[in-house]
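Below: one structure in structure tokens.
The complex appears here without one of its protein chains, the remainder shown in place.
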Amino acid sequence: MNGTIPAPTIEYALLAPMLVVFGAAIIGVLVEAFAPRYLRSAIHKPLTLLTLAGAFVITIWQARTGIPTTPSAMGAVAVDGPALFIWGTILVLAFVSVLLINDEGHFVASAAAVPGSAEEERALTEGATHTEVYPLVLFAVGGMLLFPAANDLLAMFVALEVMSLPLYLLCGLARRRRLLSQEAAVKYFLLGAFSSAFFLYGTALLYGYAGSVDLAKINTALGSVGGQDTLLYIGVAMLGVGLLFKIGAAPFQAWKPDVYQGSPTPITALMASGTLVAAFGALLRVFWVALGGLEWSWTPIMWGVAILTMVVGAILAITQTDIKRMLAYSSIAHGGFLLIGVVALGNNQQQNASALSALLFYLVAYGFTTVGAFAVVTTVRDAGGEAWHLSRWAGLGKRRPLVAVVFSLFLLAFAGIPLTSGFFGKYAVFQAAVAAGATPLVVVGVVSSAIAAFFYVRVIVLMFFSDPAADGPSVVIPGGTWAVGAVAVLATVVLGVFPQPVLDLAHTAAQSLFVR
Amino acid sequence: MNPTTGPTLVDFGHDPLWLSIIKAVFIFVVLMLGVLFGVWFERKLISRMQHRYGPNRAGKFGLLQSVADGLKMGLKEDIMPRTVDKVVYLLAPVIIAVPAFLAFSVMPFGPMVSIFGVETPLQLTDLPVAVLLVLAMASIGVYGIVLAGWGSRSPYAILGGLRSSAQVVSYEIAMGLSFVAVFLAAGTLSTSEIVAKQAGGGTWDVFGLEIPQPSWYAISLLPSFLIYAITMLGETNRVPFDLPEGEGELVGGFHTEYSSSLKFAMFMLAEYVNVFTVSGVAITLFLGGWRAPWPISIWEGANTGWWPMLWFFIKLVLVFAFFVWVRASLPRVRYDQLMAFGWKVLIPLNLAWILLYATLKALRVPESNKAFILTLGAIIVVGGLAIWFRFDTLLQRRREAKAAQIEEEFEQLREEPEAGGFPVPPLDLPHYHGVLPAGQASTAVKEVTSGSN
């Protein structure tokens, strides 16, 4: 009677980076439960950083020992070249974001207190902190690792939730502008739940079509199952909505500015980098592995989405007066540029590999730059918190030239100016798209880049050629933020001047394409 | 059918319709009579425990007392409060009573017997997940209480309903967890098969030593049984967990507005049937079911034919007597203690026990990696102990700090009575000692002969 279920085969070594992160998150929970309050922060900070660093080392080690060619963990996870590259990227970006999180003063003292109430005041004066942030961040990072590596839609959905739920919460924990933060959390939660429902609905319909949620089996079913095309198309559309929402592609971009603005800035940095990378990994896997055979059907729609996303992101960014909202729209526009790469799916292996490697490189370059940009945003502060309004940034170049120069560098990288990482990212993606015959898309991309460059340069002009206000914001750079800024500057410059090693690495990772 | 272990799942589902109807009617009648008998038995037993006679007027030994009470309830005026939600108000007693009866449909009374020439098990039906059905029925029963409380539109009733729902839902978790070890041991969720598993203990091979295992899960899974015994009191809202109808504080709890009519009778009925149900589950899952206990089981015929039904009902009476015994012995607990006990003691203990049992189970799987399991177990035990010691000292320190703080506040109050923010007279005012107000006499304390004036 007992023991009739054969034990599943789990490749623990392959899944180690993910398991390490989840394990550390659970240890973090235990720390929350049992460690005395004054020790918690001191335990969490090294624990979280060491975990992420350790997981990164394991990932590197795995990439060197050989990349498996079959899915692992009973077919739930595919640890292949792109997945390992994405894991490495996410882990580094998360590490950098955690350095930002470590600095004081980003998170609320007592989330349960009503904003402006006596309880909140009391918690503030007593210096209470929510150290639960660290395990939550680790949970989210674990979800980010699972999301792009999931090999069936069910695992992918679970990963999506594991990634999103802690982020919904973290969004609402900003120390300043509590109401804005809570609004962001609720908006993100409601819209995110909605998009998850779409994803799940799409999964159900695709299961009805293919009789399996396994990505490879869905692809096989594309050629063999006939007469149920409605099911397939509606399923694909819903799945696409769920995934595009996470990327923030138009017309599902509405949450992004509000959420990016209201969240604590380190969490915004994590979302703008890690979540975007993970979501693109998952999107690529779904559309290339499961729906590769359906390319002729979804490519035109993806064209439209990419164009709309780029244009909406670039044009709406111009009208923004808030630095965080501007960066959010910039992130939307970059999502559009990345979608060009998704569309650049060709007919032969080589073409696909080059498109994939271009995307991977773009993700790395953009991830570092965006974390750096948000790190700079945290340093420019008014009495009531970070100075978000662009007018407060006027003349910053005269008062704090170094900060202004660094921020300008990030903005130039966003714009894709040569000698920055953004240039090679865009160049690689556009090149792949041209090779795949998507020249019109590239034209739109270049035009949007030009529009986007306008508002990036506008900020630079504002910082260097305006007179500083008398009561201008102060610039405070805690240690962690220093490190983050330095790393981001280094990455942006090195990838812009000497991109070959990372390009090669991305190329090697992309060579084997996704495991089927 | 296997003559030594009794019916299993394959023996079910072959009954002709008339036989199923006979069984269902039998269960219904037994339960109805059981309630009449149960009320009498409880009153009689508790009286004896309290050195009283109990009911002794209606019939021999007062046996007809319950019948008389029932008749009275049926004949009384049916009062419908004016503002109640009528549908819900009328529905609540039904909702509470029906699931209580339904749960009995999977209770095994005995082995295969021949009824009018048909070989059939003495059990209405069985499912592969029969125990879940019992739990599910218990969870539906909660609605009766909640709705009775809400539909009555009375503060007492709604408080009772809320208390009850919180209590039952909480204790249901602990109850479900206490079944888990049984499922692990038996490898099935079907009631008849769980009984069959308790037929013979088998032996436990430990390092070459063959230790005979007791057959009843009550003994081999003692922690589960103890926790179940507690939760079954909580689940049925019986003393000491009868907070939902704590008459001292809530009049009658959720059924305050159901004055003595047939609707109230339904609540009484449901309460007793629920007690029988949880007792039946205790017997089936932990006390060997219908199988005869040891001295009787030496006789070969004890577990065949109709005899087992007798053992089952004897066990039922004994478990019911346990309920009465508890009621006579224990005071009612406070509500916060009740919830804290359920969530902070029963559930964690249960989880720890399940972990332990699963580890033992894993060690017995032939191809298991014993070194790994033992290492993991050791780490968990050490970690758990470390946490426990830490909390022990921490709690001790907290208790001391609390005591010191209270002492300090008392000290302060003694010195300066208004310090608490309340306009209280000092504890030691002169006129307590017969001294006249200021200006008339000195403050010296002197002996007075009578009272304080």
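Labels for the chains are A and B, by order of writing; each one numbers its residues from 1.
By definition in this document, a residue touches a chain if its C-beta (ideal position, glycine included) is under 8 Å from a C-beta of that chain, and two chains touch if they have at least 3 such contacts.
Convention: contacts and distances are computed from a predicted model.
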item: Chain not present in the shown complex, as UniProt names it (candidates "Thiolase domain-containing protein", "ABC transporter ATP-binding protein", "NADH-quinone oxidoreductase subunit J" or "TIGR02186 family protein"); value: "NADH-quinone oxidoreductase subunit J"
item: From A:I26, A:V434 or A:V494, residue that would touch the chain that is not displayed; value: A:I26
item: Residue, one of A:P6, A:G66 or A:G223, that touches the chain absent here; value: A:P6
item: Residue among A:G81, A:G172 or A:G480 touching the omitted chain; value: A:G172
item: Given A:L402, A:V446, A:V476 or A:V497, the one touching the chain that is not displayed; value: A:V476
item: Given B:F37, B:Y143 or B:F313, the one touching the chain that is not displayed; value: B:Y143
item: Where the unshown chain meets chain A, residue by residue; value: 4-8, 10, 15, 22, 25-26, 29, 32, 37-38, 40-41, 73-77, 104-106, 109-113, 119, 121-132, 135-136, 139, 142-143, 146, 154-155, 158-159, 161-162, 165-166, 168-169, 172-173, 175, 205, 208-209, 227-228, 230-231, 234, 381, 383-384, 474, 476, 478
item: Residues of chain B (touch criterion as defined above) contacting the omitted chain; value: 13, 83, 85, 88, 127-129, 132-133, 135-136, 138-140, 142-143, 146-147, 149-150, 153, 158, 161-162, 165-166, 169, 172, 189, 398, 401-402, 405, 418-421
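Definition applied: only the chains that are shown with their structure count from here on.
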item: Interchain centroid distance [CA atoms averaged], chain A/chain B, Å; value: 51
